[in-house]
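Right, I'll just put the structure down here and ask away after.
Only one protein chain is missing; all other protein chains are in place.
Moving on, here comes chain A:
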Amino acid sequence: MDSAGSVVSVAPQLLIQSAGSRSSECSRNSITFSTSPLTGRSRQDVAWSRRGQSRERSCRLHPGRRAHDPGKLTLLCDAKTDGSFLVHHFLSFYLRANCKVCFLALVQSFSHYNIVGQKLGVSLTVARERGQLVFLEGLKSSMDVFFQAHKEPHPLQFLREVNAGNLQPLFEFVREALKPVDNREPAWRCPVLLVDDLSLLLSLGVGAVAVLDFVHYCRATVCCEFKGNVVALVHDSGDGEDEENDILLNGLSHQSHLILRTEGLSTGFCRDVHGQLKILWRRPSQPTAQRDRSLIYQYKIQDKNVSFFAKGMSPAVL
């Protein structure tokens, strides 16, 4: 528990240990993460549960992350389940950390994200008015693009194109949104690009290579030039029938620093455990840290938070 490298070694021991009382085990679980030195340095750690006193001790999702850790690409991947709760989490996390966020919300409407955000404690309308959040609502803008012809390029211009479009206008939109403005505006922290659903771009006629190019450009601009972070969600069909999606997923997995993969349980549907989350760190920044650490948690989504627990430790089972 003292050095960064031994975090992983503590966790398996915890699972093998036979129980004391259940509450002490659960609290041990959280202690492992909350007092590890990496977390101690981060001030922006978000406690996933609002009160933190629940019996299924929710663990913190970011033991090693710091909001001012620049230049990371995080890939959210869901396989046969719905991983959108991670998108909501990251959105509220970065907004609370006072970062400037550009959110490409292609899947749902603004009010949906707003209402869920209010449950998690942030108000998107306020953030948008303050200028902290730049929100591209895909559903509404697509209607503008489709039904009226525009002179200047619209971010969703590819909807009108007959062949596999390119995402250049979208990239220009992102760059314009996250460009650091150097007047007396209150300085937000690192810029963040959040994309809800890159797989949707494939469905709308953009080729996998074009989407990979777009991510590459965004990474070069947002991560390296603006020192920000990029978070993107991709669906995984799992069986390998959607080739374009697989190309996209494989390409992004190699580029990303952190992969959060949600899957359903392999044994089928369960009311108390909604799925399993695999966390995989790649390309660690410090050379002394271990390479490619991975952790697996199971989770249950509740109304206002998500509780995580180690495999097999769901209170329904114990």
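We take it that contacts are C-beta pairs under 8 Å (C-beta built on N, C-alpha and C of every residue); 3 or more make two chains touch, one makes a residue touch a chain; residues count from 1.
By definition in this document, contacts and distances are computed from a predicted model.
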(message) Missing chain, UniProt name, options "Septin", "Large ribosomal subunit protein mL44", "Elongator complex protein 4" or "Ribonuclease P protein subunit p14": which is it?
(response) "Elongator complex protein 4"
(request) Write down which of A:R96, A:H112, A:R189 or A:R282 is the residue touching the left-out chain. (result) A:H112
(request) Based on the whole complex, identify which of A:N98, A:S123, A:S237 or A:S253 touches the chain you can't see. (result) A:S237
(message) Among A:K140, A:K179 or A:H254, exactly one should touch the missing chain; which is it?
(response) A:K140
(message) For a quick check of understanding: of A:N245, A:Q276 or A:Q298, which residue touches the chain that isn't displayed?
(response) A:N245
(request) With the missing chain put back, which residues of chain A would touch it? List them for me. (result) 82, 84-85, 88, 108-112, 115-116, 119, 138-140, 142-143, 146-147, 149, 159-163, 199-200, 202-205, 235, 237, 239, 241-245, 269, 271, 301-304, 306
